[in-house]
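One protein chain is absent from this view; the other protein chains keep their places.
Labels A and B are assigned to the chains in the order they are written; within every chain, residues are numbered from 1.
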Amino acid sequence: MVQGSAEPPVFDAESLQGARGRFRKEAAIRRVFFAAAATSIVVSVLIILSLLGETWTFVTQVDYSSLWTDGWFPRRGMYDVKTILVGSILVTVVAMFVAGPLGMGAAAYLSEYAKPRVRRTLKPILEILAGIPSVVLGFFALTWISPEIVQRLNSESSLFNLMAAGIGVGILTTPLVASIAEDAMRSVPHALREASYGMGARKVTTSTKVVIPAAVSGLVAAFIIGISRAIGETMVVAIAAGATGGSLFSLNLFEPGQTMTAAMASMAAGTDAVKGAGLTFQSLFFVGLLLFLITLLLNVSADRFVRRVRQKY
Amino acid sequence: MPPQANTRARSVGANTSAPPAVATRPVAKQRMETDPSSTVFKLEDLSVYYGSFRAVRNVSMSIPQRQITAFIGPSGCGKTTMLRCLNRMNDLVEIARVEGRVLYHGVDLYDERVNPVEVRRRIGMVFQKPNPFPKSIYDNITFGPKVAGVKGNLDEIVERSLRRAALWDEVKDRLKDSAMGLSGGQQQRLCIARALAVDPEVILMDEPCSALDPIATGRIEDLMEEIKTDYTIVIVTHNMQQAARVSDMCAFFTAEVNDHSDTRTGILVEVDRTETMFSNPQDERTESYVTGRFG
Partner (left out) sequence: MIGTSPATYAPEAVRKSLQGRQRDIKGFAFRAGLLAALLVTVALLAVLISDVVSGGWSVLSTRPIDFLTGSLSSSAATAGIGQGLRGTFFIAVFVVLVAFPVGVGAAIYLEEYAPHTRFTRLIDVNIRNLAGVPSVVYGILGFAIFVKALGAFTGPNANGRTVISAGLTLAILVLPIVIITSAEAVRAVPDSLREAGFGVGATRWEVIRSHVLPYAGPGILTGTVLALARALGEAAPLILVGATTGFLSGGDSYRLTSLQDKFTAMPMIIYNWAGRPQPGFKAATAAAIVILLAVVLMANATAILLRNRYEKRR
């Protein structure tokens, strides 16, 4: 036994507990971080609540005949949902006709054919394109795409038209599609390409018959996410497709038109309040909820495809 | 050093009648002069560079037809690099460069008129880790023939290839199932069947059993013995005992440390019939390796 002031060390549960204060602080810190993570749930709940309240008012009070009229003129009490729904679909279709080939093509080139140096210069350019704000693309769609491309295709087209807006949205969506598609193709193991070359296949055969089929889940996810982005895009349409107060139902791409998103923006834009007869204010929320549900559905299904890719490898 | 007793490791096929001849190359000693009409490959002073780094140097040897030739030696001495020269798979690496000649039935494989895609249809490859396509078993096998332009009913080719690879009985009822559901050993036999489906002359195997358990390994070794009557096989293996069991000819590689850099370059030390190499090697480095003193 050592003579001195210290007692022999005791090994029991209590002495191994450690300073209380230190661990209480630790628990508090953990709670703080949990709160931060929980805000994401709060946000989702708030989104749904804020949409549901006024939508309920709209759905219960609206005159159902006004949901099937000649057009979407919310300030006049005409709430023809199919006008703006069709507008959104048309713009999205045009956009995907642009973003699909351009995005997938660029991604396939960068993944399978580009030499490392080429890839290092071109990939950041794609990423820069991804950072361009949508208002800028809206302006570009109105001042360049519409006169140079659309009006050359169809000389009778008005300056404001859905086609130009669709092309603008397509350009906006291309980098997103390209980035996800490229990741999907690059994650195909090199061993599969070697197996294909080892049997005497050419590069084009290997790319089309081995790599792309192996990456197909990721490519589908890229496409769906592109669609989701295109449907949710507001500013390009708001600037380039022209309709402000409302629009008649139309399938003509070369005329002004309205999408769900731009309809919401035009209801809120202007001066201090969302003015209009009766349920204009509530219709804003109604369309918002519709849009939220559609993009939710698209994102969930895209997520399923992404998870399928991860499972395989 | 007294010559070792001439123990017969195993009995060999028909071609033991040629007399041994002493080659005079400073680096590689191929004692056995093969009959030129039964030589598939003739490597002449072959060196492979990755950029400025020389991975293998001055390899000269012949590879005979319808026999199993093994490239053996410790890791990092260029055996796989050498193997991949034989079907121009090194072309896939940007910085790879070849000096010297690889003659395939007298034709220089690296001649600029030769199309590497055609080369790989005649010289197939099985890789270290099984790499079946994420498709059905049936589609895996038919990929090669389809690429080679074969049309019509491929069922017969599928059955024939799977039988040769000793896999038919296990999968004949589930040809449409995904190949990814097979075990490791089955997947590797599928890859062999896939290579056989294009009816190549040569099959290159890069450590085909290293990712497999001993039972699966044994099956593939039996497979190699069976098909060597119709195909020339070149195999890279780490496993000395496997080389002794399976191969007819052995080429022993080792690595030399370079003077001015910290790199190692592979060289061919000795080429000979397997039993001779294992019982009576000419070079002392070979002897050290095969008796397990290093590597």
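The rule is simple: a residue touches a chain if its C-beta (ideal position, glycine included) is under 8 Å from a C-beta of that chain, and two chains touch if they have at least 3 such contacts.
Keep in mind that this is a model prediction, so the values were computed, not measured.
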- request: Could you tell which one of B:Glu44, B:Glu159 or B:Glu201 touches the chain left off the display?
  value: B:Glu201
Statement: Missing-chain contact, candidates A:Ala106, A:Ile180, A:Ala195 or A:Leu279, resolves to A:Ala106
Query: At which residues does chain B meet the chain that is not included here?
result: 37, 104-107, 109, 111, 113-115, 117-119, 122, 199-201, 230
- request: With the missing chain put back, which residues of chain A would touch it? List them for me.
  value: 22-23, 25-26, 29-30, 32-41, 43-44, 46-47, 50-51, 53-54, 101-106, 108-110, 112-113, 122, 124-140, 142-144, 171, 174-175, 178, 202-204, 207-208, 225, 228-229, 231-235, 238-239, 261, 264-265, 268-272, 284-285, 288, 291-292, 295-296, 298-300, 302-303
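The working rule: only the chains that are shown with their structure count from here on.
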Message: Touching residues of chain A toward chain B in the complex: what are they?
response: 115, 189, 191-192, 194-202, 205, 209-210, 213-214, 312
Statement: Counting only contacts in the complex, chain B reaches chain A at residues 87, 89, 92, 94, 117-122, 124-125, 127, 129, 131-135, 143-144, 147-148, 180, 191, 194-195, 198
